[in-house]
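Quick one: the structure is below, and I'll ask about it shortly.
Every protein chain of the complex appears in place save one, which is left out.
Then we have subunit A:
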Amino acid sequence: MAIQKISFSATINGQKVGPMDLPEDLMAVELLQEYLNLTGTRLTCGQGVCRACTIIVEGENGPRTVPACITGISWLNGRSIRTIEGIAGKDGDGKPVPSAVQQAFLEHFAFQCSYCTPGFVNAGTVLVETLERAPIPAAQVEARILDALDANICRCTGYVRYYQALRDVILNTPGLTTDDAQETALNTAEKA
(Lines give C-alpha, C1' and ligand atoms only; values in the text may rest on other atoms or scores of the structure.)
Protein backbone atom coordinates (compact mmCIF):
# COMPACT_ATOMS: atom_id res chain seq x y z
CA MET A 1 0.00 0.00 0.00
CA ALA A 2 1.84 3.06 -1.22
CA ILE A 3 0.95 6.37 0.36
CA GLN A 4 -1.90 7.77 -1.73
CA LYS A 5 -1.92 11.51 -2.15
CA ILE A 6 -4.32 14.22 -3.18
CA SER A 7 -3.87 17.79 -4.22
CA PHE A 8 -5.13 19.95 -1.38
CA SER A 9 -6.09 23.61 -1.33
CA ALA A 10 -8.06 25.57 1.21
CA THR A 11 -8.47 28.96 2.77
CA ILE A 12 -7.16 28.97 6.30
CA ASN A 13 -7.62 32.04 8.46
CA GLY A 14 -8.29 34.04 5.33
CA GLN A 15 -5.16 32.94 3.49
CA LYS A 16 -5.02 30.64 0.50
CA VAL A 17 -3.13 27.45 1.20
CA GLY A 18 -2.01 25.04 -1.50
CA PRO A 19 -2.13 23.35 -3.76
CA MET A 20 -0.19 20.81 -1.73
CA ASP A 21 0.30 17.09 -2.34
CA LEU A 22 -0.74 15.44 0.87
CA PRO A 23 -1.65 11.94 2.03
CA GLU A 24 -5.30 11.48 1.27
CA ASP A 25 -6.07 10.13 4.72
CA LEU A 26 -4.36 13.04 6.48
CA MET A 27 -6.40 14.55 9.28
CA ALA A 28 -6.89 18.30 9.58
CA VAL A 29 -5.00 18.47 12.86
CA GLU A 30 -1.98 16.89 11.20
CA LEU A 31 -2.17 19.36 8.34
CA LEU A 32 -2.30 22.27 10.72
CA GLN A 33 0.41 21.12 13.09
CA GLU A 34 2.92 19.26 10.96
CA TYR A 35 2.64 21.09 7.64
CA LEU A 36 1.51 24.60 8.57
CA ASN A 37 2.97 24.95 12.12
CA LEU A 38 -0.42 26.07 13.45
CA THR A 39 -0.10 24.21 16.74
CA GLY A 40 -2.84 26.09 18.56
CA THR A 41 -5.25 23.41 17.40
CA ARG A 42 -4.46 20.85 20.08
CA LEU A 43 -4.59 17.10 19.66
CA THR A 44 -5.80 15.04 22.61
CA CYS A 45 -7.96 11.99 21.98
CA GLY A 46 -7.61 11.51 18.22
CA GLN A 47 -11.11 10.10 18.04
CA GLY A 48 -13.33 13.17 18.01
CA VAL A 49 -14.50 12.85 21.59
CA CYS A 50 -12.84 15.58 23.62
CA ARG A 51 -13.11 18.45 21.10
CA ALA A 52 -9.82 20.06 22.15
CA CYS A 53 -9.02 20.22 18.42
CA THR A 54 -12.22 22.01 17.43
CA ILE A 55 -11.83 24.18 14.33
CA ILE A 56 -14.35 26.24 12.39
CA VAL A 57 -15.43 25.41 8.86
CA GLU A 58 -17.34 28.06 6.94
CA GLY A 59 -20.46 26.97 5.11
CA GLU A 60 -23.39 28.35 3.16
CA ASN A 61 -25.54 28.07 6.26
CA GLY A 62 -22.95 29.66 8.46
CA PRO A 63 -19.93 28.39 10.34
CA ARG A 64 -19.80 25.02 12.04
CA THR A 65 -17.35 23.28 14.32
CA VAL A 66 -15.59 20.06 13.47
CA PRO A 67 -13.04 18.04 15.43
CA ALA A 68 -9.82 18.36 13.47
CA CYS A 69 -8.48 15.03 14.70
CA ILE A 70 -11.05 13.01 12.75
CA THR A 71 -11.80 15.42 9.94
CA GLY A 72 -9.92 14.36 6.84
CA ILE A 73 -8.36 16.86 4.49
CA SER A 74 -10.18 15.29 1.58
CA TRP A 75 -13.41 16.64 3.08
CA LEU A 76 -11.83 20.00 3.82
CA ASN A 77 -10.40 20.34 0.34
CA GLY A 78 -11.50 23.65 -1.14
CA ARG A 79 -13.19 24.84 2.02
CA SER A 80 -12.56 27.82 4.20
CA ILE A 81 -11.34 27.13 7.73
CA ARG A 82 -10.68 29.17 10.84
CA THR A 83 -8.35 28.05 13.61
CA ILE A 84 -7.50 29.62 16.94
CA GLU A 85 -4.68 31.53 15.25
CA GLY A 86 -7.29 33.33 13.13
CA ILE A 87 -9.71 34.39 15.85
CA ALA A 88 -7.99 37.42 17.35
CA GLY A 89 -7.28 40.52 15.32
CA LYS A 90 -4.08 42.51 15.41
CA ASP A 91 -3.42 46.12 16.30
CA GLY A 92 -1.05 48.46 14.54
CA ASP A 93 1.91 46.97 16.42
CA GLY A 94 0.99 43.44 15.51
CA LYS A 95 -0.21 42.63 19.01
CA PRO A 96 -3.30 40.47 19.35
CA VAL A 97 -6.69 42.07 19.77
CA PRO A 98 -8.82 39.35 21.30
CA SER A 99 -12.30 38.61 20.05
CA ALA A 100 -15.25 39.19 22.37
CA VAL A 101 -15.25 35.53 23.32
CA GLN A 102 -11.51 35.53 24.00
CA GLN A 103 -11.77 38.76 25.97
CA ALA A 104 -14.54 37.30 28.11
CA PHE A 105 -12.52 34.15 28.74
CA LEU A 106 -9.62 36.34 29.84
CA GLU A 107 -11.67 38.52 32.15
CA HIS A 108 -13.48 35.56 33.70
CA PHE A 109 -10.21 33.69 34.33
CA ALA A 110 -11.88 30.93 32.40
CA PHE A 111 -8.92 28.63 31.75
CA GLN A 112 -5.99 27.17 33.63
CA CYS A 113 -3.54 24.98 31.73
CA SER A 114 -5.30 26.18 28.54
CA TYR A 115 -4.76 23.06 26.44
CA CYS A 116 -8.48 22.90 25.70
CA THR A 117 -8.95 26.68 25.39
CA PRO A 118 -8.71 26.93 21.59
CA GLY A 119 -11.51 24.39 21.30
CA PHE A 120 -13.71 26.38 23.68
CA VAL A 121 -12.91 29.63 21.88
CA ASN A 122 -13.90 28.15 18.54
CA ALA A 123 -17.05 26.47 19.83
CA GLY A 124 -18.06 29.69 21.58
CA THR A 125 -17.32 31.75 18.49
CA VAL A 126 -19.55 29.58 16.32
CA LEU A 127 -22.33 29.80 18.87
CA VAL A 128 -22.11 33.60 18.94
CA GLU A 129 -22.08 33.81 15.14
CA THR A 130 -25.01 31.43 14.95
CA LEU A 131 -27.00 33.58 17.35
CA GLU A 132 -26.19 36.65 15.26
CA ARG A 133 -28.25 35.06 12.51
CA ALA A 134 -30.84 33.43 14.71
CA PRO A 135 -31.16 35.06 18.12
CA ILE A 136 -32.92 33.26 20.96
CA PRO A 137 -34.74 34.39 24.08
CA ALA A 138 -32.39 35.28 26.91
CA ALA A 139 -34.01 32.65 29.08
CA GLN A 140 -32.76 29.98 26.70
CA VAL A 141 -29.13 31.10 26.65
CA GLU A 142 -27.83 28.85 29.39
CA ALA A 143 -29.38 25.75 27.87
CA ARG A 144 -28.07 26.73 24.44
CA ILE A 145 -24.53 27.16 25.71
CA LEU A 146 -24.71 23.77 27.36
CA ASP A 147 -25.97 22.24 24.16
CA ALA A 148 -23.26 23.86 22.06
CA LEU A 149 -20.27 23.27 24.32
CA ASP A 150 -21.09 20.18 26.36
CA ALA A 151 -18.92 17.97 24.18
CA ASN A 152 -15.82 20.05 24.91
CA ILE A 153 -13.87 18.43 27.71
CA CYS A 154 -11.80 20.34 30.23
CA ARG A 155 -9.95 18.66 33.09
CA CYS A 156 -8.82 21.79 34.91
CA THR A 157 -11.69 24.21 35.25
CA GLY A 158 -15.00 22.51 35.89
CA TYR A 159 -16.33 24.55 32.94
CA VAL A 160 -18.03 27.19 35.10
CA ARG A 161 -15.99 30.22 34.07
CA TYR A 162 -16.01 29.32 30.39
CA TYR A 163 -19.79 29.12 30.52
CA GLN A 164 -20.30 32.26 32.56
CA ALA A 165 -18.02 34.19 30.23
CA LEU A 166 -19.91 33.05 27.18
CA ARG A 167 -23.24 33.86 28.81
CA ASP A 168 -21.99 37.38 29.46
CA VAL A 169 -20.96 37.80 25.85
CA ILE A 170 -24.31 36.60 24.56
CA LEU A 171 -26.46 38.58 26.96
CA ASN A 172 -24.46 41.77 26.53
CA THR A 173 -24.07 41.72 22.76
CA PRO A 174 -27.00 43.41 21.03
CA GLY A 175 -28.84 41.17 18.61
CA LEU A 176 -27.90 37.79 20.03
CA THR A 177 -31.06 37.47 22.04
CA THR A 178 -34.59 38.33 21.08
CA ASP A 179 -35.25 40.20 24.33
CA ASP A 180 -34.72 43.92 24.25
CA ALA A 181 -31.65 45.30 25.88
CA GLN A 182 -33.47 46.57 28.94
CA GLU A 183 -35.05 43.22 29.63
CA THR A 184 -31.77 41.44 29.14
CA ALA A 185 -30.09 43.74 31.60
CA LEU A 186 -32.86 43.11 34.10
CA ASN A 187 -32.51 39.39 33.70
CA THR A 188 -28.79 39.62 34.24
CA ALA A 189 -29.25 41.77 37.32
CA GLU A 190 -31.75 39.33 38.76
CA LYS A 191 -29.36 36.45 38.28
CA ALA A 192 -26.56 38.38 39.93
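The rule we apply is simple: a residue touches a chain if its C-beta (ideal position, glycine included) is under 8 Å from a C-beta of that chain, and two chains touch if they have at least 3 such contacts; residues count from 1.
Everything below uses one rule, namely that contacts and distances are computed from a predicted model.
The listed options are "Electron transfer flavoprotein subunit alpha/FixB family protein", "Molybdopterin-dependent oxidoreductase", "MoaD/ThiS family protein" or "Simple sugar transport system permease protein", and the UniProt record of the chain not shown names that protein "Molybdopterin-dependent oxidoreductase". Check A:G40, A:P63 or A:P135 against the missing chain and you find that the one touching it is A:G40. Within the entire complex, the positions of subunit A that touch the omitted partner chain are 1-3, 23, 25-26, 30, 34, 37, 39-47, 49-50, 52, 83-85, 87-88, 95-96, 98, 102, 105-118, 121, 142, 146, 149-161, 163.
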